[in-house]
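Here's a structure for you.
The excerpt is restricted to a subset of chains, each kept in its original location.
A and B label the chains in the order they appear, each numbered from 1.
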Amino acid sequence: MDTNDVKKRFDYVVNSLSSPTSYGQVCHEHYDNEPLPSIDVLKEIVEKVRQLIFPGFYGFIPLNTNTLKYYTGLLVDQVYESLVDQVLAGLCFSCNQKRSMSLLSERQKKSKDITIRFIESIPYLREMLSKDVEAAFLNDPAASHRGEVVFSYPSIKAICNYRIANKLYQLGVPMIPRIISELAHSETGIDIHPLANIGESFSIDHGTGVVVGSTCIIGDRVQLFQGVTLGAKSFPLDENGNPIKGVPRHPIVEDDVVIYSNATILGRITVGHHATIGGNVWVTEDVMPYGRVIQGRSRIEKFNDGGGI
Amino acid sequence: MDTNDVKKRFDYVVNSLSSPTSYGQVCHEHYDNEPLPSIDVLKEIVEKVRQLIFPGFYGFIPLNTNTLKYYTGLLVDQVYESLVDQVLAGLCFSCNQKRSMSLLSERQKKSKDITIRFIESIPYLREMLSKDVEAAFLNDPAASHRGEVVFSYPSIKAICNYRIANKLYQLGVPMIPRIISELAHSETGIDIHPLANIGESFSIDHGTGVVVGSTCIIGDRVQLFQGVTLGAKSFPLDENGNPIKGVPRHPIVEDDVVIYSNATILGRITVGHHATIGGNVWVTEDVMPYGRVIQGRSRIEKFNDGGGI
């Protein structure tokens, strides 16, 4: 097949992919020329906020008492400038009102207002995260150093993104927080919904496969291991057969609970304070304070028949 | 130790690593100067195909009715040019024939032919993926928007890579599809083998740890949660003690099945339509249509002895 022949056949594909009927399938609600959130820009913003919170650990800021303020100031300014646009894109994205100039101008004002309030919360985020680091350090005999926790514990990244995203949700930003939590999910395998409500000194060991659902309430000093699911059972449907949004449907986990790897805890149940959940269990009912749940007995055979199952 | 002394010692390492005996261990079947697939190039190709399927969501294409065709056309052309080379590399990689000029020329023709046919399938891939997006949206009460699904559901990325890779396999491309599915695995923790056979409106929630084996057959409207394994039990060996390749050994999952987190389903069994599999179970036998499987009772204790196991 001659190259020119091949390229002639492109027009059909291009026209098909560019026809509004076709791309309308995947861009259902978009208005021409309105800004869309950018995953890449949000990634950069999150990296800069991490650098602000943990100076020196993520590459850009050299740790020196005398010059730290310059690097900090520059990052604050850059985060502000980029985030204003993303917040605006988030507000546009989920707006169902009729478009008008005054609506746009109102939204721009709102974006700036939200963003400066987010910026002003960063010192508080640092405080919260330093407690999370401390908890991870104390819970893990393999950690020889607090700095090691910041450098190499994926849970710190995931909780950092969660605390950023949760703050943005509280300030009224749609869409953007979900993208931020998904960035952490992709990086760490830990999926915490930004709407979840999580207390202080939260720790997750290893973390791959952890899921924390959107209506979870988690107390202080809770410790999870890898593969733990705090999820929903089946949920009520509306008259059209669609799931009803916003109903509390994930667990409440009280203070000082430990949940071992791969445990699945589903539905609006309560795991009482100081309870312990063993690994690989399936829990759909309340657990008493100080209670313990462990998987039923396994079948043990003395000789397997050749290495397989 | 003086720098020059250190560098003198490099020659031994370099010679050792460059000797054919040594690198032959890891590059068993390579012919000098034949092209190798490039993971980085394939990553770019997949990103461009994603941009074509979901314009506006992955950064490069600005969504405007009047100019969309230019961006689309350019991406189509760039995908074609890069993919032709990768398909060729794939064909070379797994070829056991004796090398000749006519073989090379035949393969080049074949690469172009396959690639143009892949390009022509992109509108169909968009159609399939828009159904997957719809399914994810309907199944998740936490999703407030279809656009949110595209922006932040890892399963959409994983299924997108799967549908691309599966199409390439159908067109006769070796190696490349596996690399493409592994790219999604690394990004999302979801590992779908490109040879698996998956129906419409497929959804995976959260997804980390999901494994779908190469001989799986999955119906329409199937929903998986994180950590679900559709795997193989032990498999028959040939006379040399090597596993026999290509034998059907993974589950058949019929239409409208739901499988909860961390369930492990192994072997060539059938999970009947409308069945529900609870979390953390180990299933190695057929499940009836409309059946339900839940983990055996856990051991529950009122007081744990100090927070541990």
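Structure notes:
The working rule: a residue touches a chain if its C-beta (ideal position, glycine included) is under 8 Å from a C-beta of that chain, and two chains touch if they have at least 3 such contacts.
Here the structure is a predicted model, which means the values were calculated and not measured.
Displayed in place are 2 chains, all sharing one sequence; the entire complex defined by the structure file totals 6 copies.
The rule is simple: only the chains that are shown with their structure count from here on.
With centres set at the average Cα position, the gap from subunit A to subunit B is 23 Å.
Contact residues of subunit A toward subunit B in the complex are 1, 3, 6-7, 9-10, 12-18, 20, 22-23, 25-30, 32-33, 36-40, 93-94, 174-175, 178-179, 181-182, 185-186, 189, 191, 193, 195, 208-209, 211, 213-214, 227, 229, 231-232, 235, 242-247, 249, 256, 258, 260, 262-264, 266, 274-276, 278-283, 287-288, 290-296, 306-309. Per the touch definition, subunit B reaches subunit A in the complex via residues 52-59, 63-65, 68-69, 72-73, 76-77, 80, 109, 112-113, 116, 119-120, 122-123, 126-127, 129-130, 133, 138-142, 144-148, 150-154, 187-189, 206, 208-209, 225-227, 233-235, 260-262, 266, 278-281, 284, 294-304, 307-309.
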